[in-house]
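The next block holds one structure in the form of structure tokens; read it before the comments.
Shown here: the complex without one of its protein chains, the others still in place.
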Amino acid sequence: MTPASSSVSRLVPVAATTVVFLLGFLICALTFPNFASLRVVMNLLTDNAFLGIVAVGMTFVIISGGIDLSVGSVIGFSTIFLALAIERWGIPPFAAFALLLVICALFGAAMGAAIEFFALPPFIVTLAGMFLARGTAFLLSTDSIPITADLYGHLSDHAIRLSGGARLTVPAMAMLAVVAAGMVLLHLTRFGANVYALGGSRQSAGLMGISVGRTTVLIYTLSSVLAGLSGIVFSLYTSSGYSLSGVGVELDAIAAVVIGGTLLSGGYGFVFGTFVGVLIQGLIQTYINFDGTLSSWWAKIATGLLLFGFIGFQQFTLHMARRPRRRATTGSAAANAAGAAS
Amino acid sequence: MTVKLPRIGTAQILALAAILAINGFVSPQFFDIRLQDGRLFGSLIDVLNRGAPVAILSLGMVLVIAMRGIDLSVGAVMAICGAIAASLADDHSLVVTLAAALGAGLACGLWNGFLVAVLGIQPIVATLILMVAGRGIAQLITEGRIVTFTDPGLAFLGGGSVLGVPTPVVIALAMLALTLIVVRGTALGLMIEATGGNPRASALAGIGTRLITLAVYMWSGLCAAIAGVVAAADILGADANNAGLWLELDAILAVVIGGTSLFGGRFSVVLAVVGALIIQAMNTGILLSGFPPEMNLVVKAVVVLVVLLAQSPRLASLGLIFSRRRS
Amino acid sequence: GDLTIGFSQIGSESGWRAAETTVSKAEAKKRNITFKIADAQQKQENQIKAIRSFIAQGVDAIFLAPVVATGWDAVLKEAKEANIPVVLLDRDIDPSGKDLYLTAVTSDSVHEGKVAGEWLASQVGAKACNVVELQGTVGASVATNRKKGFEDGIAGHSNIKIVRSQTGDFTRAKGKEVMESFIKAEGGGKNICAVYAHNDDMMVGAIQAMKEAGLKPGKDILTVSIDSVPDIFKAMAAGEANATVELTPNMAGPAFDAVIAYKSKGTVPPKWIQTESKLYTQADDPMKIYESKKDLGY
């Protein structure tokens, strides 16, 4: 692997994922009438907005070599907290949002601190966080509570209407904004570089003078804040709060991140890849919904097979993408030799 | 084969003892044991009996994790194998039933191992595929219903007892012994620890890392199959929708509480089982306590954190400093 | 006619749910309807996604078995804008969405709990009775309602007390495990007079736990549960269970009829088509009911 091509090669997984997504979309469009419409594309954005937002946070966590299992529960906690705060305690929506994000930030910081200062594995700390957030949500209320505040009505009506009944909704816009901001933060700032460095090797990062503790705390804070934001979006999406919302979202988010080409062992990955990973998952579900003939179990099996298909194809693309490059180096070596001989 | 329990396992064993003591406190009859229809009966036995499936799962999971892998599919594999066992039990001999169920577990493990070792897919996603699809397969077998059986042979595996000890406990102990023999009686343990610790170095040292990866996932599949059969035998039916649901998290938690790092390397089979018992002792304690169920998860979170903090090397060294200061 | 109807089903978490799906499919076939089922795996977001893709596909009607009561306004509004009638099956939604759906074919889960409670009250008379309760999944609206209904049913009978209540997650295995510890916590089961379970599956597990503890369910300890799945009738036939409240799996039948009438003749159905919550006891020839139910896909 020559250095010049390896800087390009880092983009290969993302490119592979994108190609896979486009191919998948094409296949769906050929299979079902009504599929290739702006409406379906916009639905894909709106319906997966909350997942996209948490997945961006998860990307940071995973690149730093960690994992955050608590995000699904944090979404559940957020929606019920907002419902209670707005409906029962009479807090104005924006104040409730702010308060929620502060709580989430503290929660994430606490998890990050536990991971760093007690040298505990992130998997377990965030698993405890998962229990804690969901448990607290139950304690707040086990009912599902509608949110009737005007703001919610406004926001859900406030969509950019496109042709064919398609709408670019507020959740979709929020996700696109988070993805863009995540790309800037991860790829263009010092903090982002530190996240990668931590994923490369915590020990080295420490020896290079990075404050490992501070960065870890910040990463988990970011993840929890984004999970809180995702909770806000979820509550907008459903105009209600429910302690059981967001169950299992952490696994979907992790899968999206990994499908997007991020290495679970840390150090490598892109926010954009995660975004495509989220779309791929959405596409699989849309496919199954459009088909509509699959029984509950066949739907699960099909999800698994499609997941395998995507990942297998991605692996294959990666493999193929690496091969021609070797030939290219040989080619240039031969050219050099020829040049030298003449 | 030496089992070095003291020193390394102190934190875990103390944690287990503490939780049992708390259980005894919230429920005074906790330590009562009597014989009921030739079977030991009591809350302490419940902890062992109910903890058996997760303990068996953790025997496979601990090896997978020691190899730097993870197996999210064990819950779904439990469901598949339970479904197979329950649907065959009444029309076939126990041997055929078990062979089919365990064979299916091995096949699932082989699939996972193939994805990880041959295709090079990251373990968490590779096994996520079977986690999602596997439950579907199990439901396909049962068509979504709870398939019941009456075969006394299979029922014995869940509700029977050997010398008064419930069969699931006996099976778990036998599997523990078998795992110890396989892992510590051969060089497999060393090779797993080496591969998990540094896969590249181990491959260069001539260890067949690919084959071992396959074997370890198959072992995990086998353990999941046994756990699935035990779970089905326990309720005399296969509940494909719920059998083993989220148990993969419990199994991973048990392994980590048992001191094995998720980054691979050193592992302890015995302590993973202790971890499973810690989790079950906590669950049973919650049930006995009479707290409203809304509290369950909060209590669980607190206990998990306390157990982990007790193990944290950082806290231990802090404790050392304090004790030094005092002296 | 050549109707296409999309059904957003909650999932396949229990035998009852599987039966509902099977029966719905059979009912659709009877009426020659193209029936598309999307399984949401217990997640509201998946149900919303499914409804949106039904709208995008332009189906003629949408059936929705809502996993939770709230949060449907936006997506139902979209359906309304697209002129697609929505029928709720099995569970109702929050009142604010009343004008967003055509009709709801549901049972009343508070009522179910109440029927169970009243049956127990009639059985024990003035005798003191300690009840242990196996709740459904924490937070599930059915669990909350069945708990509330039961409490209503025994209200005014101060001799009946719920002494322990834990969640058994609607599953057999958890029902068994929870019952095991209830037995131990309540003096080996001597202090328990009755078990109330939010569904039959948990009760089947609890019955096993009682038997293994050397107790006689149905005699030493009364049982009452909800759903009426086939296996509980088997237990009733064996004298190990006392009562169950039926929740019919055929919600789709009346719904199809309502949609067909609406589409062809413009008949607007009533807002609520309530299904019956019938109580069955050992006196109802349980074996016969078992036979009639066992092939419905439970």
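Note that the chains take the letters A, B and C in the order they are written out, and that residue 1 is the start of every chain.
Just so we're on the same page, a contact is a pair of C-beta atoms (placed from the backbone, for glycine too) under 8 Å apart; a residue touches a chain by one contact, two chains touch by 3 or more.
Assume contacts and distances are computed from a predicted model.
According to UniProt, the chain absent from the figure is "Sugar ABC transporter ATP-binding protein", selected among "Arginine N-succinyltransferase", "Mannosyltransferase", "Cytochrome c550" or "Sugar ABC transporter ATP-binding protein". The chain we do not see here touches A, B in the full complex. Across B:110, B:155 or B:203, the residue that sits in touch with the chain not pictured is B:203.
Checked against the full complex, the one of A:34, A:148 or A:201 touching the unshown chain is A:201.
Residue in contact with the omitted chain (choice from B:46, B:193, B:250 or B:294): B:193. By the touch rule set out above, chain A reaches the unshown chain at residues 1-4, 6-7, 10, 184, 188-190, 193-194, 196-197, 199-201, 203-211, 267-268, 326-327, 329-330, 333, 336-337, 340-341.
With the whole complex as reference, residues 2, 185-188, 190-191, 193-194, 197-198, 200-208, 212, 265-266 of chain B touch the missing chain.
Criterion: only the chains that are shown with their structure count from here on.
A comparison of the A-C and B-C interfaces places the larger number of contacting C-beta pairs at A-C. Chain centres here are Cα means. That of chain A falls 30 Å from that of chain B. Multi-chain contact residues of chain C (touching two or more other chains) are listed as 12, 18, 21, 138.
The set of chain A residues touching two or more other chains comprises 138, 142, 295-297, 299-300. Against chain C, in their complex, chain A makes its touches with residues 32, 34-35, 37, 39-40, 43, 46-47, 50, 138, 142-146, 148, 156, 165, 234, 237-245, 247-248, 282, 285-286, 288-297, 299-300.
Those residues of chain C that touch chain A in the shared complex are 6, 9, 11-12, 18, 21, 36-39, 41-46, 48-50, 52-58, 68-74, 81-82, 94, 96, 137-141, 144.
Chain B contributes residues 27, 29-30, 36-37, 39, 41-43, 46, 50, 139, 143-146, 148, 159, 231, 234-237, 239, 241-243, 245, 284, 287-288, 290, 292-294, 296 to its touches with chain C in the complex.
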